[in-house]
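One protein chain is absent from this view; the other protein chains keep their places.
Think of it as A and B in the order they're written, each chain with its own count starting at 1.
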Amino acid sequence: MTDTATTTTNEIDHTTTFLKDKHINYITNLDVKKDTFEYWVTEHIRMNGMYWGLTSLNLLGALEKMDKEEIIQWILSCQKPNGGFSGNTLHDDHLLSTLSAIQILVQLDSLDRIDINPVIEYIVKLQQEDGSFFGDQWGEIDTRFSYVAILTLSLLGALDRINVNKAVEFIDRCKNFDGGFGSIPGAESHAGQIFTCVSALALVNRLDLVDIDKLGWWLCERQLPNGGLNGRPEKSSDVCYSWWVISSLCTIDRLNWINTEKLKNYILKCQDNETGGVADKPGDIPDVFHTYFGISGFSLMGQFTDQVETIDPVYALPIKTIKKLGLKAPWNKLI
Amino acid sequence: MKVYSIGIFKVAQGSKPVLLSIVYELSSFGFFQRGSVKEVSLFVSRETAGRTNVGERVSMEHTQTQKVCHTTVDAKGIGCTVLTDSEYPSRVAHNLIRVSMEEFYKAHPEQEWKGIQADTELPTPQLDQLLLKYQNPEEADPMMNLQKNLDDTITIVKKTVEQLGQRGEKLEEIAAKSDDLSFQSKAFMNNAERMNKCCGYV
Partner (left out) sequence: MSSNDNTEPKKLYDDLNLIFKNNPNINEIGFVISTKDYDGLENKPFVVVENKLGFSFLWLTKLYSFCFHRFIELKNDFDSLINEFLKIKVDDTIFKSTSDLIEKLIEATRNVLSINAENVTALNQRKKLIILEMVDHQTEINLLNLIFTKHPKSGEGWAHRKWIYTDYYKKTNQYLSYQIELDVCKRVAEIYPKNYYAWTHRWWILKNLSIELFLKDLELMEDWIKRNISDYCGYHHRYLILTTLFKIFFNIKDGKDPQIDEIEFSNQVLNENLFLEIWSKEFKFIEKVIKMYPGHESPWNYKRTISLFWLENSELISKSSHSNLLLPITSVYKECLFVHSIIQDNESSYYLKQKSFAEDYLSSIYQVYNKDYLGDSNFNLETLKQNYTKLITQLKKSNPDKINVFDYKINKFTK
């Protein structure tokens, strides 16, 4: 917890240096240890895990370290008859893993390995009368699913297949008085939900519904004295908010409302000097989830540009991928 | 708004504080966590008391877990520690320290503990009562001057746990050497954060 200028066992000071190679090692070694508790309790969301790991490697220019064909085969094994994808081979389909699957395939330039029509149908059927989206056949509703549905269809070029106006109406109902958004109408503003709502609105060109000044202020209040960000008032800082909050600020063009230098230093401290990877807080054990968020946080803030490529805050994909797909991104000056 | 423990130690220069009496309120923790929480509470209390100067009023916060250890050591070498969450007002915590020490002295005259060299449990039921009463700071401090620095001599030194160690010792290093912590509790301290991780999946 205390900062030390140099450690005795390692020459590199992780509090000032971005540990690119160590992170690459960390990610590529993830699948090797298959018998940890962590491995087992997350195997149902392996598709998300794969997306986080693969996208991180992509941003670090090390995508070739992944076995492309093996991944594609595995993704194919996760597609269900109804067109959706599951989090892992033995699991049920869900909208969240469907998005991750598509995001991985586009990065691997392999969208042509699947028939996208069943996927489109799967998503379209999940939209409800009030514009919201079920996460799967069991009917959970959450603005995360609105984002995921809209994003996936944007990537598949089929956004016109859903009722966009209704989708927007539902998201608007989840807007709170403080300018933030919650998971369902009435739910408290939360940085994660804010990210999904703002990004969804951006994708359908409805950022006019966001009270940018109010929201920008709520978001910049997330920065704590230690430089890190939290997700709601009086919660402790966590690296994952380097994505949820920063991405939202980028999309509404208010990134300079926080101190990005301080945040950079916080994320650096969350790196693990021995194993590589990034943890939620300094000194904690890293995981692929926070590793992705730490690296993409640097990317969004335009830091370590010689080592980290740029990611788009709304698509959550490297800019080179967005360009290749020919997608529009009016919020992003680099596209 | 919780008070987790009140501890009384015998504090002497150059040696580790000796435990005289301690009470806990752990109902807000899961049943199986309480053992380790007790050990960690004792560890933190002892280490803080041992590093507090005579007459000083210290409130030391561990920002990551949002817990605070309040301590005072008097001229007779009796130290009192109160562990709370970060909502609990320091001033009331130090009030609690003051009345706890008074109760301890009433229940146990100096001859009783003067020669004690090893951890012991001098039963002080008044401490249990205080622990219960002070769960609600408003009731315990009816004057409601919870946050007034009325008396200039009563300054509460606020520290963060980074400052606990001398010469930059990290908390984990101190913990590793401590006899208060079983292997389980040391692992618990490292795991405690993980178990309460933000992002759902663990």
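Some notes on this structure:
Keep this in mind: a residue touches a chain if its C-beta (ideal position, glycine included) is under 8 Å from a C-beta of that chain, and two chains touch if they have at least 3 such contacts.
On a predicted model such as this, the values are computed, not experimentally measured, just so you know.
Here one chain is not drawn; of A:20, A:68, A:173 or A:320, the residue touching it is A:173. Screening A:183, A:196, A:237 or A:291 against the full complex identifies A:183 as the residue touching the chain left out. Although one chain is not displayed, its contacts with chain B can still be listed: residues 1, 28, 30-33, 35-36, 86-87, 89-91, 136, 138, 144, 146-150, 183-184, 187-188, 195-196, 200-201.
Counting over the whole complex, chain A has residues 35-37, 40-41, 43-45, 86-87, 90-92, 94, 135-136, 138-140, 173, 177-178, 182-190, 213, 216-217, 220-221, 223, 232-235, 256-259, 262 touching the chain that is not drawn.
Note that in this section only the chains that are shown with their structure count from here on.
Chain A and chain B have CA centres that are 41 Å apart.
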